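First comes the structure, then the notes that go with it.
Just one protein chain is left out here, and the rest sit where they should.
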Amino acid sequence: MYHVIFHIDEEEKWPLLLGNVENLLAGMTAEVEVLANGAAVVGYKSEAFINQMNSLKSQGVQFVACRNALNARHLLKEDLFAFVSVVPAGVVELVEKQSSGYAYIKP
Amino acid sequence: MYHVIFHIDEEEKWPLLLGNVENLLAGMTAEVEVLANGAAVVGYKSEAFINQMNSLKSQGVQFVACRNALNARHLLKEDLFAFVSVVPAGVVELVEKQSSGYAYIKP
Partner (left out) sequence: MYHVIFHIDEEEKWPLLLGNVENLLAGMTAEVEVLANGAAVVGYKSEAFINQMNSLKSQGVQFVACRNALNARHLLKEDLFAFVSVVPAGVVELVEKQSSGYAYIKP
């Protein structure tokens, strides 16, 4: 079983990233996590992406936000889509996941 | 023997990426693949890069394009330089290569 963590920290990369995740799942069986930090966390409350994210969530994709990035933008977990989970530090998550065998992709 | 996969998805990053690959091969022996998806695939038909790519190809570098990205731009394999190979999904290639020990670099 493959494991993959996608990293996004620029808001404008969301369409590219979500398409990348769709293409990945169409081509292989993998456990996929999307980790957003920096300016990208606002994508987790953008109606533009909710349908695509919901569909990916139903295929098992985990959507994760960095609490440091939320704090810097005065956002709470409650401001984000309900399916988003929050970790204390996005970069810590990126390191831990790679150390446990996840491939890293930065669109 | 080192193995490296370079990932490019922005057309304007080609000069930086090709210089990176040249510097890598000048400094170490490695099996190198360049994986282009997203908007970057059009670089594989740009005369601006053909000489540099040809020279790297002769040093063993594999140039690979994502078919999803080509389809989205109505491009065929035949539209690209002859030395470019095509994979069904670039992100799948990135995961498989990292899982078999390739280092990942995103210029």
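Per-chain numbering from 1; labels A and B assigned in written order.
Criterion: contacts are C-beta pairs under 8 Å (C-beta built on N, C-alpha and C of every residue); 3 or more make two chains touch, one makes a residue touch a chain.
Small disclaimer: the values here were computed from a predicted structure and weren't measured.
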| item | value |
| --- | --- |
| Touch list for chain A against the chain that is not drawn | 7, 9, 37-38, 66, 68, 88-92, 94-96, 98-99, 104, 106 |
| Where the unshown chain meets chain B, residue by residue | 2, 4, 16, 19-21, 23-24, 26-28, 30, 103-107 |
